[in-house]
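A protein chain is absent from this complex, but the other protein chains hold their places.
In this document, chain identifiers A and B correspond to the written order of the chains, with residue numbering beginning at 1 in each.
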Amino acid sequence: MPILEGQGVTKYFGGLAAVSDVDFHVDQGEIVGLIGPNGAGKTTLFGLISAALVPNSGTIKFKGENITGLKPHIICRMGLARTFQSVKVFPDMPVISNVTLGVHFGSRQKVTSAQAAQQATRLLEFVDLSGRATVPAKDLTLVNQKMLEVARALATKPEIILLDEIMAGLNSTEIAQSMELVSKIRAQGITIFMIEHVMKAIMSVCDRIMVLDHGKKIAEGTPQEIATSKTVVEVYLGE
Amino acid sequence: MIQLSWTSIRASKSYLIPGIILLIVLIILAALPTFGSKYSIIFLSTIYMYIVLTTSWVMFSGPTRQISLATAVFFGIGIYVAAILGMHLPLVVMVLIGGLTSAVMALLVGGLTLRLKGVYFTIFTFGLLELIKNLLNWYEVTFTGTRGRFVVVVDNNAIYLYMLAIVVLTLLTAFLIRRSKYGLALQSIGEQEEAAAHIGINVTLMKVSAFAISAFFMGAAGAVMATRWTYIDPFMAFNMNYSFTPVLMAIFGGAGQLGGVVLGAIFFAYLEQILITKYPYYYMLIFGIVMVVSILYLPNGLAGVFQKWRLRTVGGGNAHS
Partner (left out) sequence: MLVTILDVGIAGLLMGGLYALIAMGLSLQYGVARVLNIGHGEFIMLGALATWSLHTVLGISPLLSLVVCAPAGFILGYILHRTLYKRLMVTSDSPGIFEGNSMLASFGLLFIIQNLAYLIWGTRYKAYSYLAVPVNLGGALFPANSLVTLGFSLLIGVVFYIFLVRTRMGKAIRAAAQDSSTAGLMGVNINFVLALCFGLGVAMAACAGMLISMNYSVFPSMGMEYTVIAIIVVVLGGLGSIPGSFIGGIILGVIGSIVTYFDAGLALVAYYVIFILLLLLKPTGLMGK
């Protein structure tokens, strides 16, 4: 049984269908990629899953339970976390507080302040931000803010994490580091569903890839299959 | 008055010395009715009232960054509760009921409207004040045939001690909230609400509860202060001043810190005392001028109230140098 699945998911903004009748599934332990041209509806789909948005029709199930219509904080506590394409750290708080918040509120366990601080420190090490723990989050570079978002999301002890373009704007060294981070996350037993534009990263890291265009799913398969699919190539070249 | 600065408290690495100083100050203040003049008792009561209103206002609007102009509503509810019940119940009960009624009102109102963004919420709270004022007035004129009620008279020392108790409770609550993870969550909601919801924070619950807690203290203060006016009507009880003055004092205080709030409260209370009986219009005129000048020239203004709300209390202080 897939850990995350959706059927017929549709979202209209005004008259425009941002996401149109999309079926998808992510199995436990997989790394699934979500690609497509700009405006294809990828971030919208993530928003529908995390309940930032409410679908016009369709159902989304997490761990077998219907989560359509639940509030974001409930879904988070059930074990689904996400990062945001337009980075949403808590700017006026120290970096470590961003993470301790995730520890305190993101899962069903109760922790003391000391334990939370410990967990947060470990998470900052995990994403290589230990040196910036007391800096206000707004003073971080964009790249580091993205890492902070990942740490914060991981703090909620998710079973699946939705990563939204964490590699945007990175140079090749940084991309390689990100890819490693993704592997490390998987090694913790966390399923990953990720949106990316950096093709080489997606192709090498993902088990399976889904392609959206104009709100519709147009292809799905292994990186091999996707790379050689005519439909996909046309969609990308035709832009 | 001793200027309390959170950084100095933290720097001393223990709360022992500041705690002792606070305790001494508290004992002196509590004993004041025995040796102070009637004038100073009344004057200090007014100051306490402003401190309570300002601190409660900051308690909610500081972290969440939603400017509420409903302070006068909750204060007025407390006043009205005292007016309606006053003759039959002891002051303690009245204060509690006043506070609770305001809190319940805040829960209702907050539940409905805290999802309104930015200026809409502020305008709503402003409109709420006018609505309640006119509704009560219409009700009193149409049904009870009176306009205004008489409040039971309570002696000034009692008012003073009750207000002192409420001040201590309010300040304590504000302090504890700031240091707790609840306060951190509130701040995260104000900084980036969507992300806060996505890391497991029940945004609605947090906002509404903070709103209700702050309303409780406003209502409690209203119930006590009502006994000072012997006669009240809806227009006196629900007065816009009590919504805007706390905001001004918070700005004056620069991030709603205790020292500044106290100074601001003393300044305005003093101004009020001198001018209000003989030259009420000059008092309000000066008030307006001070307000405009403060907003124009005080370095942090509203932004300072929001951004520095928690920073000074917990660890973030050094991050900013």
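Everything below uses one rule, namely that a residue touches a chain if its C-beta (ideal position, glycine included) is under 8 Å from a C-beta of that chain, and two chains touch if they have at least 3 such contacts.
Treat the numbers as computed from the prediction; the structure is a model and nothing was measured.
Every visible chain touched by the undisplayed chain in the complete complex is listed here: B.
Remark: the omitted chain is touched by one listed residue; of B:92, B:112 or B:172 this is B:112.
Among B:40, B:134, B:180 or B:230, the one in contact with the hidden chain is B:134.
Within the complete assembly, B:123 is the residue of B:93, B:123, B:153 or B:276 that touches the hidden chain.
Seen from chain B, the chain kept out of the figure touches residues 65, 67, 112-113, 116, 118-120, 122-124, 126-128, 130-131, 134-135, 137-138, 141-142, 240, 244, 247-248, 251, 281-282, 284-285, 287-292, 295-296, 301-303, 306.
Here is the rule we use: only the chains that are shown with their structure count from here on.
Taken in their complex, chain B has these residues touching chain A: 181, 184-185, 187-188, 191-192, 194-203, 307, 310-311, 315-316, 318-320. Within the complex formed with chain B, the chain A residues making contact are 50, 52, 71-73, 76-77, 81-82, 84, 88-94, 97, 100-102, 104-107, 113, 116, 134-136, 152-153, 155-156.
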